[in-house]
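With one protein chain held back, the other chains of the complex are shown just where they sit.
This part shows chain A:
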């Protein structure tokens, strides 16, 4: 980590700055997938405990986001996409962000332990530590495979949601984990192709920065095909019904088709990258649709 001079903070950070530090948009998708994992489980928790488990998962995601921003504030200051975050914008002291992130993380794990149990709390702690230590500190600045391995961090929430409800693991939550894990590379690299210059300016070795766009596009297709297989798998395995199977098959085929469209592109500059833009937007809708359908299918089975 390098030292970057930020604008001097003269006012204590406001509530909005703390909220921004938790990466609320990421937190929203974490809550959604965790809720789907919980709803897909064969055991339903009492409402209060389910609410507390989801709250703990949301707070853990907020903690990971805050600690990520604390560690990456030097990179964030260099990138257009992140320059307005509280730390690079000089709205908050770095020490405050660190204290907030650690306190939120410890609190979320204790809350999960109190309401649900040790296994769910342990998994929650592992997910925070994985995102912060393995992805943020260990991988992000060192390897173009950062988001491939780091994608596991984003895949934890449905697993934790399921474990919170059942107290154990089985095939379906592991498949849910695999879907997000394999979805992350094509999703993140579609964005990385669009803002490659921004990542290069921040010195982040994303795959499109260190390899050609063509290499990135082929790797995206590789993961998209694996992801499609994981997404459809619950149907033939008898873990989900025909409604899920048909929707998963159709939406996954579209995902792979859009990725194949990306592969045949030759564009190197952002304004011409329509296929990448379409895939990026579709990938967000796709993951929400897959998880919502799976939860609905299991609830109505």
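The rule is short, and it goes like this: contacts are C-beta pairs under 8 Å (C-beta built on N, C-alpha and C of every residue); 3 or more make two chains touch, one makes a residue touch a chain; residues count from 1.
Everything that follows uses one rule, which is that contacts and distances are computed from a predicted model.
A.B. asks: If you had to name the missing chain as UniProt does, which of "ABC transporter ATP-binding protein", "Sarcosine oxidase subunit alpha family protein", "CoxF protein" or "NADH dehydrogenase subunit L" would it be?
C.D. replies: "CoxF protein"
A.B. asks: Touching the absent chain in the whole complex: find that residue among A:48, A:269 or A:300.
C.D. replies: Touches the omitted chain: A:48.
A.B. asks: Name every residue on chain A in touch with the hidden partner chain.
C.D. replies: 10-15, 46-49, 52, 55, 114-115
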